[in-house]
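What follows is a single structure, and I will ask about it in a moment.
Every protein chain of the complex appears in place save one, which is left out.
Moving on to subunit A:
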Amino acid sequence: MDYQHIGITVLWTFLYGYIIIGAIDFGAGFFMLYAKITKKDHIISELVSRYLNPVWEVTNVFLVFFFVGIVGFFPDTAYYFGTTLLIPASVALILLTIRGAFYAFETYGKDTKFAWIFLYGMTGLLIPASFSTVLSISEGGFIEKTADGVVLDWFELLMSPYAWAVVFLSIISVLYISSAFLTYYAHQAEDKPAYELMRNWFLIWAGPMIIICQFVFLSLRQHNAEHFSMAVSHYWWLFGLSILFFIAAFVLIWQRRNHGLAFVLIMVQFALAFFGYGISKLPYILYPYIDLNHAVVNDSMALALVIVFIAGLLLLVPSLLLLLRLFIFDADYVSGKRR
C-alpha cells in the first residue's frame, strides 16, 4: 500500500472508533436526560455513570486523533474544510465543550443541577448532527471555488434531502448503538430494571435506523450519482452483509440471548456499512477538489507519520486493553461491587 492509502485507512478506522464509542457516550447522555424527565433516572443513572466516568476523556481523544491526523496526512483538507466549515465546526466545538465541561461539573461537582443534565443530554444529539454535515459536504456540491477562495453554499446545504437524511441517520444511530451497548452493560451488571428499559429502547430504535439508511442511499443517488453507482455495482455485498448482521443482532436481543455477541454484531454491521461507504467514495476526500492521490503530504513526512503511528499503537493498545479490563470486563466493577 502507498502512504495515502495507509493514511486514509488509519484515519477511517479511528473515525469508526469514534463513531462507536462516541455514539455510546452521546446516547447515554440523552437517555440520562430522558430518564430524568420521566422520573426513571434512579434506574439507569448509576449504571451509565459507572461506564462513562472512566472512559469519556478517552472518547474525546479519538476525535482529536482523527482531525489532527487528517490535516497531517492530507494538508489540503485544512484549507478546504477549514475555510468552509468555520461556522458549523465552531458550533460543533461549542456544543462539545459545553457537553464535556458540564458532564464533569455534574459528575464530580458537589451538587447536581437539572440545567447541566439538560445541556449534557441535548448536546449529545446535536453534536452528531453537526458533525454529520462534514460528511455531507465531502460528497461535493456544497462548496464553490471563487476568486476569493472557497465558500460553502448554505442554501444548497439546508435544502438538500441528502444532507438531512445523513443528519437523521446520525442521530438515530447514536440512540441505536448506545442502547445496544447499555443493554449489554446492564445485563452484565445483572441490573434487571435497567436492562429492561435499555432493551426496550433498543427495540424501538432499530426499525427507524434501518429505514433511514435506505433514505440515505436513495438520496445519495440524487446527489452524487458517481458515488452511488460505485457503491451499488462494486460494493453492494458489503452493504448486504451489513443488513444480515443487523438482523442477527436484532434477533439475539429480541430473544434475550448472547448480549455481548449481539453488540459485536452491531459493531460489525456499522463497520461494513461505514467502510463500504468510505471505499466507494475513493479517491475523493472532498469531491471533486481533494483527490487522495494528489493531496497526500510529502513522502518523508508520511513515512515519519506511519512510523509514529505504529509506535503509538504499540503503546496504546495494551493501555486500552488495561482500561477495558478494569472497567468494562471486570464483573465486580460493572455490577457496582467495586468502586
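The rule is short, and it goes like this: a contact is a pair of C-beta atoms (placed from the backbone, for glycine too) under 8 Å apart; a residue touches a chain by one contact, two chains touch by 3 or more; residues count from 1.
In this section, contacts and distances are computed from a predicted model.
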item: From "Oxidoreductase", "Phenylacetate-CoA oxygenase subunit PaaI", "Cytochrome ubiquinol oxidase subunit I" or "Na(+)/H(+) antiporter subunit F1", the hidden chain's UniProt protein name; value: "Cytochrome ubiquinol oxidase subunit I"
item: Residue among A:I37, A:L86 or A:I247 that touches the chain left out of view; value: A:L86
item: Touching residue (missing chain; options A:I94, A:M122, A:L135 or A:L218); value: A:I94
item: Touch with the omitted chain, as defined above, among A:A23, A:L63 or A:L157; value: A:L63
item: Absent chain, residues of subunit A that touch it; value: 53-55, 57-58, 60-61, 63-65, 67-69, 71-73, 75-87, 89-90, 93-94, 96-98, 100-105, 108-111, 148-151, 297-298, 300-301, 304-305, 308-309, 312, 315-316, 319-320, 322-323, 326-327, 338-339
